[in-house]
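Every protein chain of the complex appears in place save one, which is left out.
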Amino acid sequence: MTAVLQVEGLHKSFGGVRAVADVSFAVDAGELLALIGPNGAGKSTCFNMLNGQLVPDGGIVRLEGRDIVGMKPRQIWRRGVGRTFQITATFASLSVRENVQMALYSHAGRLRSLLSRFGAAFAAEADGLLDQVGMLDQATRPCGVLAYGDLKRVELAMALANQPRLLLMDEPTAGMAPRERVALMELAAKLARAQKIAVLFTEHDMDVVFSQADRIIVLDRGQLIAGGTPPEVRANPNVRAVYLGGTH
Amino acid sequence: MLLVKDLHSYYGRAHILHGVSLEASGGEVVALLGRNGAGKSTVMKTIMGLVPAAAGEVNFDGRRIERLPPYRIARLGLGYVPEDRRVFTELTVMENLAVGLQPPRKGAPAWTADKLFALFPNLAGMRERPGGRMSGGEQQMLTIARTLMGNPRCVLLDEPSEGLAPIIVEQMAHSILALKGEGLCVLLSEQNLHFSQAVADRAYIIEKGQIRFGGSMAELASDASLREQYLSV
Partner (left out) sequence: MTFASFIIQLLNGLAAAASLFLVSAGLSLIFGVTRIVNFAHGSLYMLGLYGAYSLIQALGRTPLGFWSAVVLAALAVGLVGVLIEVLVLRRIYKAPELFQLLATFAVVLVIKDIALFAWGAEDLVGPRAPGLSMAVEILGRRIPAYDLLLIAIGPVVLLAMWLLLTRTRWGALVRAATQDREMVGALGVDQARLFTSVFFVGSVLAGLGGALQIPREPANLELDLAVIADAFVVTVVGGLGSIGGAFLAAILIGVAKAFCIGVGTVHWFGAEIVFSKLTLVVEFLIMAIVLVVRPFGLLGKPQAAQRLAADPAPPLAVPSWTFALVWLALLIGVPVVADRYVTILLTDIFCFALFAVSLHFIMGPAGMVSFGHAAYFGLGAYAAGLLLKRAGLPMELALVLAPLVAGAFAIVYGWFCVRLSGVYLAMLTLAFAQISWSIVFQWDSFTGGSNGVFGVWPSPWLASKTAYYYLALAFCGAGITLLWRVLFSPFGYALRAGRDSPLRAEAIGIDLRGYQWMAFVLVGALAGLAGAVYAFSKGSISPSAISIAQSTDGLIMVLLGGVETLTGPLAGAAIFTWLRDELARRTEFWRAVMGLVILAIVLLFPQGLVGGLKALMQRRREVHS
């Protein structure tokens, strides 16, 4: 079985400073891979090269066997990559249902109509997705007034709208109340496993990482220093040194 | 000198601090420890008025400051050194220091550029260099020096050792101890436990926007499970 996402030898420098150097990993369908590391380790840079926001200096990013380096974010989305953002990005003036419908209309290529009324189509599909993330009861509220944890759920529903093969989640639980965090990630994990979606996520909350990830890779100063199952990573002396400081 | 009670704050609509309480006195270095994303920087920014306090109190020298604008807080003698340094890149070292300049105040050491160059010798040789053309360690020293130009009685240092080479970290520790020697109150946030052990008298551990531990550095050193749970992976 080929991996859904395969990254080989990824490189990126900013003004002569290496931000990401020779990073390689793969994510399989239905697998949750956590990317962790201290501040400034290169997690965001790495992430942004996968979603099309940054173009790598070198390396290969394959989505289901096809190279996606150099594609725009919207082209990558069309190839089946859903995203959630560290700071939630939803359409504040639209209702929860309309947010999800927007993704569905876009997926179906039906946004260019000037005279039909938006919202007539895909209502049932949108409600189905909202039901999956537990947001159906708030479908008519504008996103601008939702609680933060609920926005994260809406984002998840939008990310699932194009039936993605890969889900990129940047700090999925940042800014949430502690008790909501594991619940959200459990939900994402359940949906991903059921739909055989590969998930790559970065995360600060170690409870979330160690309870939900199938595998963990650790980035420090742009390089992968460890990778493996949660117990393996927890026992790795390099990782402990990075997290507790001291002499590197 | 600094007393924080049950502080709550938000970034946009994200609830970051869930009731933080801590205190720090003059001549004392207090470390605020936690993994990244735990809320350390937000504590600093909320104390400084850069992030509005949604609830709770911040007392500085017996005065409530949680509703004051940042410039008023700074003028009361509370200095802030941000994590991302925020050096004015177009300004030279001397100009960066000039921006921080405030009149001397009672009960606080009066700093001059020359005194600061004695504390941070690396800076002395680059008075006219623009902030944008300095190394990370030099920028870190410059931001601390810039804040000290305001002659604060208490400084908030947000992750001063982050991303610095070991030798610079050592110098940084030396400088922080020098500030303590001058009678300043220092609250520093850190991920680096070893660095904190070298400089701090007391420590708090913050996780998910809540304080999980408060005690002496010695207590923390003797409690391996605490470190495992909140600081390691």
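Order of writing sets the labels: A and B. Residues in every chain begin at 1.
Here, a contact is a pair of C-beta atoms (placed from the backbone, for glycine too) under 8 Å apart; a residue touches a chain by one contact, two chains touch by 3 or more.
Nothing here was measured: the structure is a model prediction, and the numbers come from that model.
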item	value
Where the missing chain makes contact, among the chains that are shown	A, B
Given B:G39, B:P82 or B:P160, the one touching the chain that is not displayed	B:P82
Sole residue of A:S95, A:Q212 or A:N236 that reaches the chain not shown, by the stated touch rule	A:S95
Chain not shown: contacting residue from B:L7, B:L32 or B:M48	B:M48
Hidden partner interface residues of subunit A, rising order	51, 72-74, 77-78, 83, 85, 89-95, 98-99, 102-103, 105-107, 110-119, 142, 144, 158, 161-162
Missing-partner contacts on subunit B, residue numbers	48, 50, 69-71, 74-75, 80, 82, 86, 88-91, 95-96, 98-102, 146-147, 150
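Operating definition for what follows: only the chains that are shown with their structure count from here on.
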item	value
Between subunit A and subunit B, centroid-to-centroid distance (C-alpha), Å	33
Residue ranges of subunit A touching subunit B (in the complex, touch as defined)	36, 38-40, 87, 146-148, 151, 171, 174-178, 181, 204-206, 209-210, 218, 233-234, 239-240, 243-248
Touching residues (chain side subunit B, partner subunit A) in the complex	11-16, 18, 35-38, 159, 161-163, 166, 190-195, 208-210, 227, 231-233
